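A single protein chain has been omitted; all remaining protein chains appear in their positions.
Naming follows writing order (A, B and C), and every chain is counted from residue 1.
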């Protein structure tokens, strides 16, 4: 939802379970808790040991599975699921996951979070060899690579295929008889594994474990391939040169506050980011306010650290749905607000600190600063709980092109003027990494900093495309 | 939404505008901002000076008006609207407001928030005189009283009718050529008036003014009748014995945090309630958490006052909709959570203060306390930012019967045991009134305290029914 | 469906049953068989002896009751239902029948087929006495008259009310404990009574009896009031001056071919009309074709009598639904056909007799004649199996105003030229009456001939309105 305000679109989410009598229902609740990672489409695949069946659709999980659709799936003890993020274009049913490929050798269903940076090159090559692609999804590339691999066992085919794809990926794969899980050698996307009685569960975020009553075991390792079947779970590394670099934005913006990424609670991390921000960029003010929902934790941290009271200066309408009628330009000029509105009584006559987690294009920040001033704020100080985003992401986040990223072109002072703030400050990269406090060595403690400093952990190719440049984006 | 968790159902909301070219669209945005006051149904009536047309339906405002339905209304400069709260039973299209009555003398559309306590008696009497009722709504009683009044002018008919109805009501009425607004002599329900350029607007809550870009003027007075037409606005008192008694729950639970009731911001009031609660009922603990969404402000106030950090110990799933599939009993026992889940990383090994705004039946509190313990909280201290609710409401809030209200039967200590908390404390009535700080004289400063102390500001009749006792409840 | 082609709109249909365990389901199947009498809306009311409940909606019977809506009705042994015909304007849920009126004295549900010619006068008078009308339906007038009647028993109230309404009506009324059936003193609309085991059934057409497995007993008499309850059925005449005059168009066009009206099968009557037409207006030709669906029987009769073979010269697309996209003017000029198309192979090079049941505005006839010629017919002879329609109907059929009826303004020869036929002949009034062959005395054997000869069997008032002149038409 908020994504629409800011232009920083969420990625996708995956879920899997093996060994539970009501696997498809557990997957439904799991996907429901991952809904914030993708609202365009969702699907569930389930196996009963003999056959894989899939139900998927466009819309929210509750919309797709609201009227008995879950019952169309046969019962089974293994299931995987996927939520897909919102794209501008409509349609795209073909790209809703899990993708399901059937052959006389058996079925394979795939769900994927991430972005394959050499997808175009691989696709071209496969088509030249006679393959036909049904979707525009990167995920299908993996399916064709598996299909064409010379190995006999599916696990070996998959390992073979994984050596050929580059980029960010968290794959969950289901066949009639097993579930396979793979994370890219940089561990760019989060992926955790847990237990639910005898069953194994895997999810993009640990909040899914809490919702389904599962117990967290550990995060999947970069370059790790896990195979789970009725004989248990086995793990191995399919890549030898792994270089941990998890997406920083998962802590800053994407993940649900109740999730833990590599053992660190996201709400706590955000609160610490807010505290660190208060230390680095102090300000004299009357009230602290956050941009709902993702910046509330940081705002509370800033307030606690600074001693300035946290107040509800901005409020978000919960009932903005797909069919909301946007006010015309004329009505907007008359002051009709959408989605977000300032609380006059709170900000009137006050020096306001507006804490936000990031600035992408700057248009939303400008709008909010302006709303706060119209509502009577005497000063508006903007504090951002992350460094300036200067580079596009090729790993599954739909930021924007270089040109559209305001911090790619303008200095902090120029941005301050453009958004109309009295002061504007960003958190330092070092401050950010320290505040999050991941338990790893190295300058950035295993965080991907590419969108801040341009150091991409993988190769980027001339034909690597940004998600929104594709006809139909994918995870 | 939250209402479903707690069993304290929201009431209705009304909106009106006179003198704006796009009156029906403004009403749409106004209703949208009042959506939290009722999610079962909504409607808009508009007049172009010659004819009143109405569109209404069941569901959310965005669902009812999502596909061109707004265009089915003709253009016009006056409009009123209504959102209706959720009842257990389905159907009930007849009761969706505005009710619209046509006759050869002209049209009248009515929207109403409140509850008429002598509706049954009046209805019986009117039926004996030959009237036929189409709906089970109280609102229709007023229409029949107007119709049968001997006066010539509509305003006089309305005044005559208002002297006969008892209880809580905020009426907004639209005819071909004017808009009329009336508030009961106790001012039990909130109702404010504002300006939008030359146009007049009226709304149950001031948040609607902020959203449509209107400027707040004042709250409607108890016993006041306002008539607005193309010649301007006139006001008079239709009742001589007015005794201000606004619903306390509007501050505590119902109204949106960005609304102001009698000039007091709701978020600020709630934060003050939390501070007062911290003063009255101190506790040694590690973290403060609030039950989302309505108790967050109080929790932050408690944290600020006590110096114990506020944390996100409970999280609410934003995507729970009407078609959400509830987990089976079996799955619930396996730990599958709905709507609300605890954040293990935050509460594990901690002494937790759980701030909530009220306890109705106690079942939700028990569930949350239990979830917090399962997530590892070593102590759970429950603090309620209002006094115990011991009496049912006859003024438009769907609490419960006497028997179902836990505080009507049990002492605080007994409730504590029932919900499984380590300690449980409520705010004192005096503390509550002081913390809200309304600018009026008197022991309770013009607040209705009936649900706390049983002192109902109006007569209650033997046949006065609670909302949920009716076949189809109404506002 | 065809109505849209011709501009001669169907009326409504009613159904009732008393004494069957699954009364509401039987009513569903009954209404389904009466669907041709009205496609705009439908509803079912059912009583279990203590309470009347109603479900209704807009659309087809299968659409309204397709997803469990029938289960929303409680079980009960008495039920009534209604199908409502299509009007231009949308909305109109208020007018969908059965209308349901509740009071502390009990409930009453009404379903009606016909048109009250003094409805406006009665409405004005009732409003002056304080009544409020919810719908624009005539049916509601009867409810108010009943409500205001001084008598104690409902049956006496109803008789009292019936003496005040003038026009055409077949009423079916349901209370908690009985079903009442009334037909106007002219018996203008068809209404039959049957048995289904111990249960009584009543329906606008006997085809409903065949579908639900009931046995036809007799047609309801003009001016008859029937009361059915658990003690059985009683009948009496509420009017002393009855003058049988059933609508001729029921035989010619409206009723389903498998229905019997006053014991005469409709298909047989139509075939006889075709035979009589062949006798009265012989023609040299190669093939006989009928305009589907209503004129097929007459065409077959014409073929049998004349010895010229019947062929399928015109075909109707069965899949034209509400969402069918009409071809643009440009596409229509390029020859894109809708709904009806000629069969080139059948008519090419042939002298074609096109049998139709009536001509209203003449536009459809012109279109069909032109299509037949384009498909290669060398001659087109139009034969109409009824006399020219020269006068509007005030009794529930939505013909057109005087001005729009082509036969009201033009001679047969002028019409022939306007529609482009080689010859055009109508059936004589006497021939029509003889061919139908009703078992009654008198010149027209108890048929209403008003649309042909202007002799209306009831008074017509200055403020009697045609159905399509009302804001919302009704039955």
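Everything below uses one rule, namely that a contact is a pair of C-beta atoms (placed from the backbone, for glycine too) under 8 Å apart; a residue touches a chain by one contact, two chains touch by 3 or more.
Please read all numbers here as calculations on a predicted model, not as lab measurements.
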item	value
Displayed chains contacted by the hidden chain, counting the whole assembly	A, C
Which of A:131, A:160, A:370 or A:428 contacts the chain that the document leaves out	A:131
Selected residue (touches chain absent from view) among C:55, C:79, C:179 or C:211	C:211
Residues belonging to subunit C that touch the chain removed from view	1, 22, 25-26, 28-29, 32-33, 35-36, 60-63, 65-67, 70, 196-197, 207, 210-214, 256-258, 260, 265, 267-268, 271, 293, 297, 300, 304, 309-312, 315, 317-325, 327-328, 331, 334-337, 341-346, 375
Subunit A residues that touch the omitted chain in the full complex	55, 72, 90-91, 93, 101-105, 123-124, 127, 129-134, 136, 143-144, 147-148
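Convention: only the chains that are shown with their structure count from here on.
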item	value
Neighbouring chains common to subunit A and subunit B, by label	none
Mean-CA-position distance for subunit B and subunit A (Å)	36
Chain centre separation in whole Å, for subunit C relative to subunit B (CA means)	49
Multi-chain contact residues (two or more partners), subunit B	none
